[in-house]
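The complex appears here minus one protein chain, its other protein chains still in place.
After this line comes chain A, so read on.
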Amino acid sequence: MNVLTEVAVEKKLNPMTKESNIKMRGKDVTVHYGEKQALFAVNLDIPERQVTALIGPSGCGKSTFLRCLNRMNDTIDSARVGGNITLDGEDIYDPKIDVVELRARVGMVFQKPNPFPKSIYENVAYGPRIHGLTRNKAELDEVVESSLKKAALWSEVKDRLQESGTGLSGGQQQRLCIARAIAVSPEVILMDEPCSALDPIATAKVEELIDELRANYTIIIVTHSMQQAARVSQRTAMFHLGYLVEEGATDKMFTNPDDKRTQDYITGRFG
């Protein structure tokens, strides 16, 4: 094989790996709930427009870390957050930061679908309205429609927008919550076990949705399903007892992880 062919083969085998900007960055993040320390000096970069999965056994700190990213822990009195978290290089715990605006930029979808007891339309329109994102009814209609379309729910609900959001099936409710999160044009979407209350078909729809949303949003998902983490994410971070054990490309994490604790956890060997 001459040098030219070798270069050509090398190029074919290793197409340029796409570089990604860091959207959010956690540096030495610690969390205490009262006396109890829940998170120990976690350093984790969240790449832009990729799905990052946080995995680990119950109580490992993955949800705690997720909740730090849009300051949801502020709502718990005993919680104290240390270290530094940035969004586009900006410290989100800076006193000058408007938390309401932060949570519009960093949206959240919860474990159990929690639509407001209002119409489907109002569920999605609520955010843009209170944030003053639209000037008139026509614009609001447009935001509601595009958000429902992006959440892959539009075709199922377009004829009954005035019906109550709580009347939808579990999977539809969860996609409604995703539409609600998208409606305020967030940059980052946090998902805390978004499929744990859904059946396999609804789960598949949400996973498909996550894959589509990745083109425009940075997504961080906490999941107990190894297969789900392997399917939907590009990066995976493994937590254990409050420590970040290992972080890396999902493909590697699920075929050949470096840390024994990751290995034990993903192969079902945790004692």
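Basically, contacts are C-beta pairs under 8 Å (C-beta built on N, C-alpha and C of every residue); 3 or more make two chains touch, one makes a residue touch a chain; residues count from 1.
To be clear about the criterion, contacts and distances are computed from a predicted model.
This figure omits one chain of the complex; the name its UniProt record holds, of "ATP synthase subunit b", "Cation:proton antiporter", "Hydrogenase" or "Phosphate-specific transport system accessory protein PhoU", is "Phosphate-specific transport system accessory protein PhoU". From the set A:D88, A:D141 or A:D264, the residue in touch with the chain omitted from the display is A:D264, counting the whole complex. For chain A, the list of residues touching the undisplayed chain reads 226-227, 230, 254-257, 262-264, 266-271.
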